[in-house]
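Have a look at the structure below, then the notes.
For this depiction, one protein chain was excluded, whereas all remaining protein chains were kept in their positions.
Letters are used for the chains, namely A, B and C, taken in the order the chains are written, and counting of residues starts over at 1 for each.
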Amino acid sequence: MSSPTESSPPSPAGAEVITYREAIRLALDDAMAADETVLLLGEDIAKAGGPFKTTVGLYEKYGAGRVFDTPIAENGFCGIALGMALTGLRPVTEIMFSDFLPTAFDAIAMELPRWRFMSGGQTSAPVTVRASGGGGGRFGAQTSSTGESWFLQFYGLKVAAAGSPQGAYGLLRAAIAHNNPVVVFDHKAMHLRKGPVVRGDDQLAEVGKAVVVRPGSDVTVVASLLMVHRSLEAAEELAEEGIDVEVIDVSWLRPLDMATVAESVARTGRLVIAEEQYHDGGWGSAIISRLATSGSALAAPPVAVSMPEVLISHSPPLEDAMIPSAARIADAVRSVRA
Amino acid sequence: MSSPTESSPPSPAGAEVITYREAIRLALDDAMAADETVLLLGEDIAKAGGPFKTTVGLYEKYGAGRVFDTPIAENGFCGIALGMALTGLRPVTEIMFSDFLPTAFDAIAMELPRWRFMSGGQTSAPVTVRASGGGGGRFGAQTSSTGESWFLQFYGLKVAAAGSPQGAYGLLRAAIAHNNPVVVFDHKAMHLRKGPVVRGDDQLAEVGKAVVVRPGSDVTVVASLLMVHRSLEAAEELAEEGIDVEVIDVSWLRPLDMATVAESVARTGRLVIAEEQYHDGGWGSAIISRLATSGSALAAPPVAVSMPEVLISHSPPLEDAMIPSAARIADAVRSVRA
Amino acid sequence: MTAPAQGVLRSWLEQMILIRLAEDKVMEIYMQGLVPGTVHLCQGQEAASVGAIGALTADDWLLCTYRGHHHALARGMGLEAFFAEIMGRDSGACGGMGGSSYVIDASLGMIGSPAIIGAGIPVATGAGMTARLRGEDRIAMCFFGDGACNIGAFHEALNMAQLWRSQVVFCIENNQYGEYTPFRDSTALPPEAPIAHRATAYGMAHTVVDGQDAVAVHEVVAQARASAVAGDGPTLIEARTYRYRGHSRTDPGAYRPPGELDAWRQRDPIGILAERIGAAGEVEDIRERLQQEVDDAAARAATGPWPTLEQARGYVFAD
Partner (left out) sequence: MTAPAQGVLRSWLEQMILIRLAEDKVMEIYMQGLVPGTVHLCQGQEAASVGAIGALTADDWLLCTYRGHHHALARGMGLEAFFAEIMGRDSGACGGMGGSSYVIDASLGMIGSPAIIGAGIPVATGAGMTARLRGEDRIAMCFFGDGACNIGAFHEALNMAQLWRSQVVFCIENNQYGEYTPFRDSTALPPEAPIAHRATAYGMAHTVVDGQDAVAVHEVVAQARASAVAGDGPTLIEARTYRYRGHSRTDPGAYRPPGELDAWRQRDPIGILAERIGAAGEVEDIRERLQQEVDDAAARAATGPWPTLEQARGYVFAD
C-alpha cells in the first residue's frame, strides 16, 4: 500500500496538505463563514463534532442556531432542510452512512428534486445532503455501501462524489452554493488520507465537471471515490510497464461529464471503469451506454471493474475480494491493451 | 391508437381474454388458493377492493386474516411483511403508485434483500412487493413514475415488470412462489388493456427469463411495461415497410436475461431499447453496457428511446412528448437500419 | 384573541361560497374533459381552510396537500390562475406543471403541496424553523389529513418541531376517511380519543375543533399561532370535517354508512357561518354573483395556451 499522498500531483500554490476529512470540515466552515444562511443538521454533529469528526468546532464557532444535533430521523430532517431552503436558508444535512439514505428516500429522491418543478419554478430548494459511504472498514452489509448511484434515476438531483481532499472541499463548496439540491458522497476509507487542498471562495468545483487527475495517452480509466486513488496506484504500476493511463475522477454522477470522458476516449480508444458498486444501474454503465449509443469507436471493448454480485460481509477476505483493488484495475487496463 | 388486443399473438389453448388488471387480481386469487400462507397487505385493498380494483372480492373470499387494509405507512407494512415472511408466511404488499416506494426504501431496498445474507442463510424473506407505475394518466410529477429501475443497485432484490396480461399473471405468480424478495411492477395505463391469459399453477413465469413477444430478424427491440405494447405497434407499422422487428419483453430487470437479448442481437445486429424512464441508471443502459463490455459486435450503434430529461407534468402535451410513442420507437428502428 | 369583525366574517362567507362553487365547477369541467388526470375535491371542508387561513398574516407560510384547492382560494389565488392550473395551462398558477394536486402561489406564502402523504409535515416544520431562527413574527401553517397521521414523517416532524419549538401550526383536516378507509380503522388511539391526542406523545399542545365552524377554527388557529410565535412550540389541531365528494374523481363513496353524508350536510359550513352572521338570506345572491365570476374565470382559463417542453425544462433547475 502506498502512502496517502504518494500518487498525488505536486501541490498547487496555496495548498495545505490536509486530510480528506478535514477538507470536508473546512468546506463546511468556509461555507458557513461566507454565507450566514448556511446551517448544518445531523446526528451527533453539534456538541460531539460528528461521528466522523467532520464538524468539530463548528458548533462552538457558529452556535446552536447554525449546527443542529438531530434525532435519528433522516427523512424528517431532510424534509425540514427542504422547508428551510424554501424559506431562504441553505441547509446541509449529514447522513452518517450511505446505507441510512434509504430511510430518507422520500425527502431526498422524491421531494427535493421535484418540488421546484411542480411549482412551475416558483420555489427553489438549495439543500445539500452529505453522506459517507464505502467499504474497507469491515462494517458489514448495512454500513458499507457507497450508495453513489442510488439517485441516478431520480432526475432533478445533482450528485457528486469526492475522489480526493481537494474534491471533498471543492465539491462540497459547490454543492452548498448551488441553488438546487445536491447529494455529495464521500468515502469513509479516505477520511484520513491526505492531499493538497486549496481553500477559498474561488475554489468551488464546477458543477458537472469531471477532473483529469492524471493525463495519459493509452487507456482512459474513469473512477469515483476510493477508486480514483486505486486507479492512480494502478497507473503508477502500469507506467513501469510502459502503459500510460489517463485517470479521470468523474466527480459528478449527475450530470455526467460525457464531454471530458468522450474527449479522453477519443484519444486513447480504450476505456476502463473503476467503480465500488454493482455495474447494472450505476454511473459506469451509464457512461458505457452513452458512449455506445453515441457511436464512439473504441479499439477494444470497454471493461468495467465493479463489485461482484454478492453482498458485503464484514469478513476481511471477503470484503477485500469484493472491493476493486489496484491490481484488478491494472489487469483490466492490460486486458483492454491486449 | 390500435385497439387493445389488436397486436397480440393468437390466443394459446386455454386462454381467456381478460384485462391486465384482472390478470393481476386472478394471480393473487390463484396464489392465495394454492397456498394458504399467502396474504395481502395494502391501502384500501380489503373492504374496498383496491384503488385499482386488483383485489376485488378477495377480502370476501379469504377473510380478514388474509387481506389487510393498512394505514398509510408503506415502510412499516413492508417491514411487517418481512417479519411475516421470516416466520412462515408469504405476504404480498401493494404500493399504490410507484412514486410512494421511496417512503418504503428502507424496508424494500435495505432490509428485504440483505436480511437473509446477514444471517448467513439462516432466514429467508419471500415477500412480494407490487407497485403500479407509469404515466399517461395525467397524474403529474409525483404519481407517474414507472420506478422500474430504482432498485437495480440494491443487489439481492429481484425485479419484474409486466408487459402484458399474461406477464401480469405469470410474473406475479412466480414472484409469490419465489423464496426471495421480488418487486413486481405493473403499468397503470395498461390496466384496462386486454389480452389472452392462461391461468394455473403451472403458468408461473420463469424467474429471470425475458420473453420474445414478436420474433423478427432485422432489429431487436427490448422493452418493458407499456413500451412492449408500443414496440409491438411500431413493429406492425414497420412490417409494412419491410422491416422485421423482434420485440423482447424484458420482464425481469434483475436478473437481466442477457442470454436472450444477446442471442437476438447476434441475429439482428441491431438494438433499440424502449423504456419509460430516464436512460442513466436504468435497465436499458445496463443492457447496452453489458453488450458493449462483452464485445458484442453490432452493425450500428444501439439506440435508446427513453424519457427526455424533464420531470413529468400532468399537462397532456407535455406528458405525450415525454413518454416514448410507437412513432419514436419506429423512428429509432429505422435509424439503426439506415 | 379578539373575535373577527363582522366585515371579516362576511368576507369569509363569500370565500367559502366561492370555494364551493369553484369545486363544483372543477367537477363540471372535469366531466367536459377539460381537466387532465384526477382531482381531489373539498366541498364540505371550506370552513377549516377559511377559518385557519383567516388567522394568518401575509408573511405566514402554508404547506398544503393534493387536496388543496380550498387553501389556495382561501389564501387569495385568482380564479383564472386556479382553473388554468387545474387544466394544465401555461397561464396556471404553476405554469401548468402542478395540476389539481399542486395549485400554489409562492407569492402568497404557499410553498408546496406534495402528493406524497406526510411529506409536507417536515417541510412545514423546517419553514417554521426559519421563522424561529430569524426571530420573525411568522409561522408555517401545515394542513394534512387524518390518514397522514400514521406515516413516519408525521412522527419525525412532530418530534423535532416540539424539540426545537418550530414556529409551525399543524392542522389535521379530519374528514373521517383516508381514501376509502374510516380513520378509526387505520389509526390506533385510546378509546374515544381524538387524533390530536397523538400530540401528547411529544408533550405538544393540541386541540380539537369543530371544523364546520370557521369562527371556531379561526380561534384555535389564532391561539396556536400566538403560542408558536411566542416560542411556546407548535400545536396539533384537529378540525373535524367531512368531504362531501368521494376521495377522488372515480370514487362514488360507497363505503359511507347510509345517512352519514346527509347528517354532515346538516352542518354545512356555509350554512353555519351564514346563520351566525345573520346572512342566511343573502347566500343565494352571493352565489349568483360569484357563479358568474367562476364561470367567466373557467372559460377564460380554458383558452389558455399549453406549456411547452422547453418551458418545463426551465422549471426543473434554478439558475
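Here, a contact is a pair of C-beta atoms (placed from the backbone, for glycine too) under 8 Å apart; a residue touches a chain by one contact, two chains touch by 3 or more.
Small disclaimer: the values here were computed from a predicted structure and weren't measured.
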Of the chains that are displayed, which are in contact with the missing one across the whole complex? A, B, C
May I ask which residue of C:7, C:33, C:190 or C:278 touches the chain that does not appear here? C:190
Sole residue of B:43, B:106 or B:218 that reaches the chain not shown, by the stated touch rule: B:106
Touching the hidden chain in the complete assembly: which of A:34, A:310 or A:327 does that? A:310
Interface with the unshown chain - residue positions in chain B: 39, 65, 68, 70-71, 73, 75-89, 91, 106-107, 110-111, 115-124, 126, 155-156, 179-180
State which residues belonging to chain A touch the missing partner chain. 43-44, 47-48, 51, 69-76, 99-100, 102-103, 137-143, 308-311, 313-319, 321-322
Can you list, in ascending order, the chain C residues touching the missing chain? 150-156, 158-160, 162-163, 185-191, 193, 197-198, 200-204
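The working rule: only the chains that are shown with their structure count from here on.
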Relative to chain A, which chain has the most distant C-alpha mean position? C
Could you please state the distance in Å, as a whole number, between where the Cα atoms of chain A are centred and where those of chain C are centred? 41
What are the residues of chain A that contact at least two other chains? 75, 106, 110, 117-118, 155-156
So which bits of chain C are touching at least two other chains? 96-98, 102, 114, 116, 152-153, 312, 315-316
